[in-house]
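One structure, as structure tokens, below. Some questions next.
And now, subunit A:
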Amino acid sequence: MKRRTAFLGLAIATSIALVGCTAADTGSGSTEGVGGEPVTGGTLQVLQNTDFSHLDPAQGFDGGVNNFYRLIYRTLTTQGVGEGAEGTEIVPDLATDTGTPNEDATVWTFTLKDDIFFEDGTPITSADVKFGVERSLDPSISIGSPYAKIVLYMPEDYQGFYISGPLDTIETPDEKTIVFHLNQPYADFAAVVGQAPFTPFPADDESVTTTSIDQQPIASGPYRVTEYQRGSTLVLERNEHWDASTDDVRKAYPDSFEWTFGLDGATIDERMIAGQGDDQNAIAGSVQAASIARIQTPEIQERTIQGLQGCTTYMPLNTTKPGMDDPLVRQAINLAVNKQAVKDGTGGSQLADIATTMMPPTVAGFTEFDLYPSEDFEGDPEAAKELLAEAGYPDGFEFTLDIRNNPKMQAQAEAIQQSLAQAGITVNFNLIDSATFYEVIGTTSQQHDAAITGWCPDWASGATFLPPLFEGTQIFEKGNSNVAQLNDPAVNERIAEIRAMTDVEEANAAWGALDEQIMELAPAVPLLFEKAVMVVGSNVAGAYAHAGFSGGIDYVSVGLASAE
Partner candidate 1 sequence: MSLTAPRTISIPVAGSTLLEVDHLTVTFPTSSGPVEVVKDASFRVESGDTLGIVGESGSGKSMTSLAIMGLLPRGGTATGSIRLNGHELLGRSDREMRRVRGDKVAMVFQDPLSSLNPYYTVGLQIEEAYRAHNGGSRRDARRVTIEALERVRIADASRRVDHYPHQFSGGMRQRIMIAMALCLEPDLLIADEPTTALDVTVQAQILELLADLQRETGTGMIFITHDLAVVSQVAQDVLVMKDGEQVEAGTAEQVFSNPRAAYTRALLAALPRIDDPFDELKGTSR
Partner candidate 2 sequence: MAITILRRLLAAVGVLLLISLFTFMIFFWLSPDPAVQICGKTCTPERIDQIRSQLGLDLPFWQQYWQFLSGIFTGRTYGEGAAAITCAAPCLGFSFQTNESVTDMIVARMPVSVTLAVGAAALWLLAGIGGGLLSAVKQGTGWDRAVMTTALAGISLPNYFVALLLQYLLVVQLRWLPFPQSVTFTEDPLLWFQSYLMPWLVLAFGYAAMYSRIVRTNVIDTLGQNFMRTAKAKGLDAPVVLRRHALRPSLTPVVTLFGMDFAGLLGGALITETVFGLNGVGKLTADSIAKNDQPVIMGVTLLAAALVVVANILVDVTYTYLDPRVRVKSA
């Protein structure tokens, strides 16, 4: 339990970052799908900058890949379909319902549906689900969603199926029933079994090894991988053994999906805007800032979808550093940042809204407030100077900002640097390679005074948002997500109280109020709620932005208007 959100933190941070830098993931929010109801058949093209992180669901952990997993994998539960809250609701998938807890929610029982098969026609049994979880706990691949590790009851040194053998605390009394024992009461466990590491794999298949799934996935969903060249193409075709009648979530309209990876962001945008040939059947991730001006024609607007990614881009301020440990300094920084300039650098009003709260509007219990207001969000350097003087820095303040070597984050950092300069605050950059950025800022000994990073909730609850970022017990030497290193007794206490709440509504409201309580301490500067703006091909239908997948187009609902 003690590590839980630490892992989670970095994972999500990475996922938002991926969305940002690749423009290959997706967004959310228009009122209806583009082009009406899709037809069955045809090939849907997906243009993407970077390849998926992993085909192995134990390893991949970001909005884009989770969205993709739903095409080839099924889990006991999954997120719903539809816009907004409809999409983030947890619904049964392989299981007949969202599980039956015992009284204190420490033992959960699920029953599998009938007529569920792997791609080779083998029926999926409770043993296969159990094996999937056990396999995912192997240390060499358990880099995906951490919830199984956090909540399942298991021996401390359990190292997955291959090293430690079967896990006795997952029981399979018969082929259809699976019982999980947890190490704590966990009311949200239905959401946990919807996480990708709970994907079943054939328990008695010798060919399944730690690394084999990443190369040769075994499908339980409506599609199977028929061709995969890392970094260049991925082709899915129908899994004949998937039975639509067992699946209320996946529509699976196209006969096949074809991904093209490695395309430059600007090129993807240009192709989507031109919409020629096969690109009429294509979808892609959010357009780049540069392309916003080019999609303003009515023809393109008709096939444009947009919505919030459901994440917050923010600047944690390391509360343990000299100077930064003074709330007045942190408040001054909050006051001085010109969020409008940060927004412009990110792509302007179409790609981002200004954030004044830590929790994004897509999280239940979101409460709007702005503790550090300024005209047009352009910063108030004078007020900031006063606070600095009060804090004992009349001649200004200097700090080092950790940023990722990536154009968008650099643009954001430069905007911050420029606006803080007017309040007499000098910002020095510590540019970190994209590959090591999260490692550095997640290592307390290596991080500097501040950083620019992001956070997305795993499911739409404040419980997966505020504690990982600001709970004092979650500061770890490595893999730290409380980058501000905030350890405030009042905040810690309140988090514990809200966790104990059983009334969901009450808890949600409490998270909202806690957000404001935290922001009074100014451990971070909320910057933006970034949006996804996606152009789809003219023959694409049923596309909408799914709030559960960083605003990406829901793959299991999209299809073609005409299959020819």
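For anyone wondering why these and not others, all candidates are chains of the complex that A comes from, given by their letters.
FYI, contacts are C-beta pairs under 8 Å (C-beta built on N, C-alpha and C of every residue); 3 or more make two chains touch, one makes a residue touch a chain; residues count from 1.
This structure is a prediction, so every number in the text was calculated from the model and none was measured.
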Self-check item: Complex partner of subunit A (touching, any copy) among 1 or 2
Solution: 2
Self-check item: Residues of subunit A defined as touching candidate 2 within the complex
Solution: 3, 7-8, 10-11, 13-14, 54, 56, 61, 138-140, 142-144, 146, 149, 160, 162-163, 209-211, 214-215, 229-233, 260-264, 267, 270-271, 274, 276-277, 433-436, 438-439, 442, 477-479
